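Of the protein chains in this complex, one is absent; all others appear in place.
Up next, subunit A:
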Amino acid sequence: MANVFSTIGDWVTERAPGLMPVYRKHMTEYYAPKNFNLWYYFGSLALLVLVNQIVTGIFLTMNYDPSATGAFDSVQYIMRDVEWGWLIRYMHSTGASLFFVVVYLHMFRGVMYGSYKQPRELVWLLGMLIFLVLMAEAFMGYVLPWGNMSFWGAKVIVSLFGTIPVIGKDLVEWIMGDFLPADATLNRFFALHVIALPLVLLLLVVLHLAALHEVGSNNPDGVDVKHGPKGNRWDALKPADGIPFHPYYTVKDLVGVGLFLAIAAFIIFFQPTLGGWFLEHDNSIAANNLVTPAQIKPVWYFTPFYAIVRMIPSALGTAVWGVLGMFGSIALLFALPWIDVGKVKSIRYRGTGYKAALTLFVLAFLGLAMIGTDMTDELFPKLFGQDIDITAWDNNFGRVLVLIYFGFFVFLWLYTHLGWEKTKPVPERVTTHD
């Protein structure tokens, strides 16, 4: 057996001598810092979920019917008549939500350890592009089952573009191909969801990793192992604090994969709707433009951004400010490497002001998510009395959070450009806590 493999290997190497060096460069001779912690699992987990979405998506496509008359029925057909169809669908729907769990944690890691800073700006920018495409991908996927929440969600989100002065109305019609979300909308969202955006996503992920491997990974200490002493057990010229990605991090990531899959399986097999968070109750009713759901709100992972739209009032006769605010909130993340120019990367050694600001930022983000999910409609009366004006509370509270969200970037700019930050001494080499 081993013989057969090495014969095939030799055969391939003879014809493509460049392959093994590529493998070595990215796996066995890619030296990653030895001090990765839990936060470094989420990159490989994002890859895993991406593969899951593509594979389960292919199987769903085999039985899904992208038409306004057939879509809802075909999903029930998959759930009931296709062998293991329910498993495939739940893997895909749970995967979509977990994708965002994983990616948000992955991004937060990048912020916390300053991974977006020099020299990894390109890794960050490509990551942000991935995030944008992922949001578009998830939104269009959500429309496909053609439940009533798909329909109304699509209507509300697409009509955000309608707030753009002058061209807004035409733009909305152009996106939907009709005056309402309809057959034409479903057809084009299907095309974008199953082929166009996944291709873009895959390309971006390859570039993301290629860009990372050019400069090497950051780590929880934010000290570059490439600038530290040289020479490890495998190579005299490579970083002393680096270890080969394969096998060290492949076996380590395997532990993360196992645990992640166990959690995912628990959800898929026991709580596939997660109490209405991963699959919403109103989406069990077929799309109906005459019946408006009691609450129209996007799936949880869009809610912080949706809340920003809602919290920013219209002014000067247009509601476009909310939409601008939403795009601005994402644009600022793109610009993070140039807003925060502090030299110290990791939160471990950064100033107290930074830590406080980041904590507030996270709380604001979560608070906005709660407003976006309408959780506050139940929470506020419980906390502050039954007869409060919920909308007023939402608005006051939410606007403070929006200010904190944007304030974070303003603060960070001042803090680092004006040299206000008092950092702690950064160690010479990475530390480990084992």
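Going forward, a contact is a pair of C-beta atoms (placed from the backbone, for glycine too) under 8 Å apart; a residue touches a chain by one contact, two chains touch by 3 or more; residues count from 1.
Just so we're on the same page, contacts and distances are computed from a predicted model.
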* Asked: Can you pick, from "(2Fe-2S)-binding protein", "Transketolase", "Cytochrome c1" or "Acyl-CoA dehydrogenase family protein", the UniProt protein name of the chain not displayed?
  -> "Cytochrome c1"
* So which of A:Leu259, A:Ala331 or A:Val410 would be touching the chain we can't see? -> A:Leu259
* Touching the absent chain when the full complex is considered, from A:Leu274, A:Val341, A:Leu358 or A:Val400 -> A:Leu274
* Asked: Touching the left-out chain: which of A:Lys34, A:His92, A:Arg109 or A:Arg350?
  -> A:Lys34
* Asked: Which of A:Gln118, A:Thr352 or A:Thr432 sits in contact with the chain that's absent?
  -> A:Thr432
* To do: Could you list which residues of subunit A touch the chain missing from the display?
  => 34, 37-38, 73, 76, 79-80, 86-87, 90, 233, 243, 247-248, 251-252, 254-255, 257-259, 261-263, 265-266, 268-270, 272-277, 281-282, 284-285, 375, 378, 432-434
